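All protein chains of the complex are present and in place, except for one that has been dropped.
What follows is subunit A.
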Amino acid sequence: MKLNERSVAHYATCNSPADHAGFLRKRVERHHHHAHHHHTTSYQRHWFVLKGNLLFYFEERESREPVGLVVLEGCTVELCEAAEDFAFAIRFDDAGARAYVLVADGQAAMEAWVKALSRASFDYMRLVVRELEKQLEEACKSLAACRNSPRRFSSSGRKRHLSNPALLPLQEKPTVLENGYSTWGSGGSVPGGATCPDRDEGHAKPPPLPPRRRSATGSATGSPAPGLSPAMPDSPVSPETDCFSKLHSWYGQEITALRREWQERQKRGHP
């Protein structure tokens, strides 16, 4: 099966944020049988970079291209009873698939990796996004309906599964339509489940436009995205707008601006 490897390798090495990185020793998997002598386990040290649901590994930290990639879908991460200390394994649901056994430098490093990897799946991120989408909707409602006393939402029921992805309840999976294809979230339209709050209230003013996030947090990428001016179109969360579809296209602009910035930095010849 072909894969757009060049683009994938580029994604691995470009400036977009890594979710975790560090040295790990990876167990070398042997495929042939050792009939008459002991199977000696050996490990190779690599520089690992986690981006989203993709775990890349490089020969050296400065290597310009990854030597390998582990797609982290349909897997679990668990501590390993291997001979090595600080070992953990990435195991796939698919029976018969090989596991990746990795060894960290110490307890803290191991724990950090296990945590980062167990939250790496696309579904987990999607779950958190949906959860926040709901909360934002509730906050919109609160603001529109009751200006003086914003509701506190209790979501303690959801608390456990967001911090521990292993407890993901089944109903959070994307719904399956009759033709066998599942759809995710609101797409371009705003279906029943994710409608923005009742706009007929109209009593409250729209929330103020979000300030430029990057200046607030001191973005690692330097100057604010050039493409976005303070005079943005309707705030995506104002009651007049079609909340989520506007929000998504608002995001599209941000991404375009960010991408342009990354490209410009590429041209300036970063290593």
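One rule holds for everything that comes next: a residue touches a chain if its C-beta (ideal position, glycine included) is under 8 Å from a C-beta of that chain, and two chains touch if they have at least 3 such contacts; residues count from 1.
Just so we're on the same page, contacts and distances are computed from a predicted model.
Asks: Quick one: the chain not pictured, UniProt calls it what, "Histidine-containing phosphotransfer protein", "Pleckstrin homology domain-containing family J member 1", "U6 snRNA-associated Sm-like protein LSm1" or "Adaptor-related protein complex 5 beta subunit"?
Replies: "Pleckstrin homology domain-containing family J member 1"
Asks: Out of A:V28, A:L79, A:A97 or A:C146, which residue would touch the omitted chain in the full complex?
Replies: Residue touching the chain left out of view: A:A97.
Asks: Would you write out the residues of subunit A that touch the absent chain, in ascending order?
Replies: 1-11, 14-22, 49, 51-54, 65-71, 73-75, 92-94, 97, 116, 119-120, 122-123, 125-126, 128-129, 131-133, 135-136, 139-140, 142-143, 150, 155-156, 158-159, 162-163, 174, 176, 180-184, 187-188, 207, 210, 213-214, 217-221, 237, 247-248, 251-252, 254-255, 259, 262-263, 266
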